[in-house]
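Dropping the structure in here first, questions after.
With one protein chain removed, the remaining protein chains of the complex are shown where they sit.
Chain nomenclature is as follows: A, B and C, assigned in order of appearance, with residue numbering initiated at 1 for each chain independently.
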Amino acid sequence: MSELLRIENISKRFGSFYANKNINLTVEEGEIHTLLGENGAGKSTLMNILVGLYQPTDGKIFLKGEEVHLHSPNDAVSKGIGMVHQHFMLVDAMTVFENIILGDTNAKEIVIDREKRRAQIQELAQRYGFRIDLDKYITEISVGEQQRVEILKALYRGAQLLILDEPTAALTDIEVEGLYDVMHKLVEEGKSIIFISHKMREVMHVSDRITILRAGEAVATVKKDEVSAQELAAMMIGRDLAASSFEKVISGGSAVAELDHVSYNRNSKHYGLNDISMKIRSGEIVGIAGVDGNGQTQLAQVLTGVIAPEEGTISLGDSKILVYDPNNFILRRTAHVPEDRNLQGLVGDMSIADNLVLRRVETDKFSSLGGAFLKKGAILSYAKEMVEKYDIRSRSASQTVRSLSGGNQQKVILAREMEAEPDLLVVAHPTRGLDIGATRFIRQQMIDARDRGVGILLISADFDEVLELSDRILVLFEGQIMGEFPGENPPVDEISLAMTGR
Amino acid sequence: MSFVSNLLLASVRMAVPLLLIALGELYSERAGMVNIGLEGLAAIGSLVGFLTCFISGSTWVGILCGALVGIAVNMIYAFATVTLCANHTVYGMAINILAPALASFIYRIFFGSGSDLSQITLMKTINIPILKDIPIIGPLLFSQTPMVYLAFLLVILTGFFFTKTQAGLNYRAVGENPKAAATLGINVIRTKYLACVICGALSGIGGAYLTTCYSNTYTEGNISGRGFIALAAVIFGRWSGGGILAACLFFGFCDALQIRLQVASVGIPYQFFQMIPYVATVIALTVIGSGKSGPKAAGKPYRKEER
Amino acid sequence: DEAPKKIAMICDSSINDGGWGTACYNAMVQACEERGWEYECTDNISQNEYYDSIASYCMLGVDMIYAPGNQYTDAVLQAAEDYPDIAFALLNGAVTTPDEAVNGNVTSMLPDAQQIGWIAGAMAGLMSETGTIAFIGGMELDTTLGKYAGYTEAAQFVAAAEGKEITVLDPVYAGSFDASDKGIEFAKAMIEQGADVFFGDASAVDSGARQAIDEANKEAGEVKIYDIAQPADFLGQNECIITSQVTDNSAMIAVTMEGVENGDLGGETIFGSLQNGGLSAGAISDLVPAEVQEKYNTYIQQMIDGEFMAE
Partner (left out) sequence: MDNSRKNLVNIFVPVLSILLSILIGMIIMAFLKANPVTAVKYLVIGAFGTKQNLGTTLTRATPLIFTALCACFAYRCGVFNLGGEGQFIMGSIAACFVSLKFGLTGIPAVIVALVCGTVAGGLWGAIPGVLKITRGQNEMIISIMFNYIATLLMGVVYTNWLREGSVPQTAQVPKESQLARIVPGIRVTWGFVIAIVIGLLIYYFLFWTSLGFKFRAVGLNQTASRFNGYPVRRYMLSAFIISGAVAGLGGAGELMGTQFRLINGFASGYGFDGVAMALIGQLNPIATMFVALFFAALRTGSTTMQAATGVPTSVSDIIQALVIVFTVAGMALTQLPEFSTFIGRFFGRKEAQAV
């Protein structure tokens, strides 16, 4: 085996923040090289540099021993580097066929020779055992199929080095197996793969070598056969992995929310709910496990009034909901930490203080004369109090929230929602993209709220998080509940199985 | 019969400048740039087209210079929106104010002192033998100035470009999902600049058409809202060449009908007839419903290293 | 002996519009040359700038303001009130306008609209072969309506004398004086209706109409559709122009200037008519057969003598 890629001292800075710092890495021909790292460790950033999307602040890249300058993705493509991005790079308004041939620089013809290229693609698909309908629009196919389109895109361009950025995040187990097959076939043909993941099982299964990134730096590169999963995890996190430190509650109090045969957009596998019945009691955390895109978003949204169920009813406390409108839910003491904090949770161009009082500006505390006069002083001093209490790291409370880091943005939302003293708290992906400190803080806040008697619905793509926090676990698959499991000593294997629909 | 054919002829006549400008906007929006500065681009194109035609005596020079100045002015827009990521709408507004002011200024510099009417010789119509004698569609399609043929040809080419060619596919991707396009090696920034070049050229030509193929004199404000109607035509035409042609013909038809109704003096204030195209636009857009079919990333700035 | 006096003109259309603006500007220039005045002009101004432009000139010190159009009435009256020492000449102002001026410094120059219409109408009646003639207006001004009425009367009277039937199409209005594209479309639509003589009162709109007429003639291979120009002699500017109705604005301006030189700021209405030479018929194109020219000149003479349509 000879060296295909060598990265020397690559650094990447965003503003004053180093997402990558002095990274060194080599990839051999016919190797599956895994990049392992926590959220925000800098994995995607490094790969984006490799495909020419980002320009490194510093450092050199060598392909087959020769230094290359990747000024644009075009350079990368022509040098045989292909990437399947963490967030798919597909054009929804185009067909599978069009997406695959998009940007094709090999084709010299002006008019697209559909027959010829279809044949090429079909042949490629057959070789790797993909079954796809070339004429479907991207919006009409499943996430798994979308990913196959992404892989085909890269292969169609003749990638020698294929980068797969968290390819398994949205796949079912069967699909993951299929992916492994493809990966093995590729390395057998002499191609190399950089595989990105933070799931230990996968990493141990497919890798030849593993490089661990932590906080933007490459901590170590190891051969798979020479480490254990435990050691890897320790390197990745920088400390020993402790089991859940939170005590679980066996049974909560009275129901704060109840869904009765709720359906929404029932025919959609990924964006619907199919006949969901469940209860959330006060003083418990109900965790929803499942691969992202199985109705989690919709579940959170019907429970907060953002969308209205097409069938079935929702009750909050004792009363049935008649009007599905976020305000109605808020009035009934529901709080929501939405999945997209910038889009749904915060008004980025307003200050921390303004965002903290977003729902309560007309209360007597923050305005007088029935809302005709804002007590700006009161708002600011309240904000200072919250900044203190929720450890929101900022220069001042009148700083715009847009300029905060993700974790601190999340804390602003959490502060606002917690201070509303809700009966029901719906939380989606609360620690996505956050560092360990912030993650811990937020988890602790949730546990505290539970202990105060709040009923919490936790939706998270991070299985470990669900296991760690939940008192009860429900598995969602294709809009349906696949089973209920205890949070105390959860049957992990059973749950994982349920997540794949079995 | 002749009433109908004359009406249709007039519809085509009035549709062509709209069509040119609207096609410009189509190219712009397909690359994700919503340019509402068309009115201004056409205004400066119209003046410069007239001026250069007046000086050189050649309508083709006029058309060419109209295109060039349209491009030049639209490069200001391109720099601000593509490179500096300024808001498209806001900057379009700025162009709408800047370009007519420039046009007015240039006009005064060249014609301000004298009081002679400056007229040019319009572009000649070219009759296509035999075909032009076909009733109704003969004069409609085969007895026009080359610019009309060019505009129609452009519609066909545009449709062909966007649906059949690799370059067209790549171009469309920029307006739909610039980030995805970038990952595939498509030069997003260059495509956007190219879009601005095309849009500036076509808008400038649309303006120059008015003073080199349509009216042989120049009057300030001669664009009179065509830029905005063209904008509506793009939405109305569902972002496709053929659809835009149909929309422009419809607007042209409304205009032609309005003139004839006024001449036939129906006794209703003529302003009501003049409202037809605008009311029709509103009704049509309302009936069609909101346009989800527009390019997804239209109007959004594209920053290279943004998450 | 002393510094030359100064006149300033404002105009909403352009002074090179090949019609009204041009004629009015040239009239001022001519009057100034005759009387040794200096002149200034601002054109293409919008409605909300009328007053400002006049006031600017007043403030900078001119002796007389010349506003060629009824639409300036409000601005002129306002400025005349604010600047009592300056004379204001309003072309096409109403008879009553001078009386409305508090300081008595506004002169109305009023060419006889009916006679203007007659001058054009007589020619139209003589020359129309299709029996249909047309009139295009810029805006529905009183003077425009007067011209249209005179045009119709004269054309029908003359045609009857010739033993012809004449239809005058209803007037159409472009809604502005600078929409030459409207002129083109109106003329085309009216040609479709059979009109073969045009008369207009709409500056740049007229030049659009003439363009359409020229095109139609070219297509037909012979000049069969005609246009009558106003308010100056524009013969030769377009092929289709067979004659012009000429208004001697410069004479009326000169009268007001003379008053200013003598310390009289005006305050009355000066009429322009065939009788006092303020109105006349312009040169006639060769397209008009000699015997028709003769007949036409006879009619014009009748108009001057007050005998036209007088049985």
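The rule we apply is simple: a contact is a pair of C-beta atoms (placed from the backbone, for glycine too) under 8 Å apart; a residue touches a chain by one contact, two chains touch by 3 or more.
Note that the coordinates shown come from a computational prediction; the quantities given were computed from them, not determined experimentally.
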- prompt: Which of the visible chains would the unseen chain be in contact with across the whole complex?
  reply: A, B, C
Query: Given the contact definition stated above, which residue among C:Y57, C:F186 or C:F199 touches the chain not shown here?
result: C:Y57
Query: Per the definition of touch given earlier, which of A:N99, A:S367, A:Q410 or A:Q480 contacts the omitted chain?
result: A:S367
- line: Full-complex touch with the removed chain, picking from A:A76, A:V291, A:L404 or A:I481, is A:L404
Query: Of the listed residues A:L50, A:V306 or A:V427, which contacts the missing chain in the full complex?
result: A:V306
Query: In the whole complex, what residues of chain C lie against the chain that is missing from view?
result: 8, 12, 40, 42, 45-49, 51-53, 55-57, 59-60, 70-71, 73-74, 82, 94, 139-142, 173, 175-176
Statement: Where chain B meets the left-out chain, the residues are 36, 76, 79-80, 84-87, 89-91, 93-94, 96-102, 104-105, 108-109, 112, 225, 228, 231-232, 235, 269, 271-272, 274-275, 278-279, 281-282, 285-286, 289-291, 303, 305
- prompt: Can you list where chain A touches the absent chain?
  reply: 14-17, 304, 306, 325-327, 329-331, 336, 338, 343-351, 354, 358-359, 361-362, 366-367, 371-374, 376, 393-396, 398-400, 403-405, 408
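As a convention for this text, only the chains that are shown with their structure count from here on.
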Query: In terms of Cα-based centroids, which chain occupies the most central position?
result: B
Message: Taking the mean of the CA coordinates per chain, how far is chain B from chain C in Å?
response: 36
- prompt: Where the centres are mean C-alpha positions, what is the separation of chain A from chain B, in Å?
  reply: 44
Message: Can you work out the whole-Å distance between the CA centroids of chain A and chain C?
response: 76
Field: Residue numbers of chain C (touch at least two other chains)
entry: none
Message: Under the stated contact criterion, what part of chain C meets chain B in this complex?
response: 14-19, 21-22, 25-26, 29, 44, 169-170, 172-173, 175, 178-182, 184-186, 188-190, 192-193, 204, 207-208, 211, 237
- line: Interface with chain C, chain B side, in the complex: residues 2-3, 6, 10, 13-14, 104, 111, 114-119, 122, 210, 214-217, 219-222, 224, 255-256, 259-260, 262-263, 265, 270-271, 274
Message: Under the definition above, what is the set of chain B residues touching chain A in their complex?
response: 164-167, 169-170, 172-173, 176-177, 179-187, 295-296, 304-305
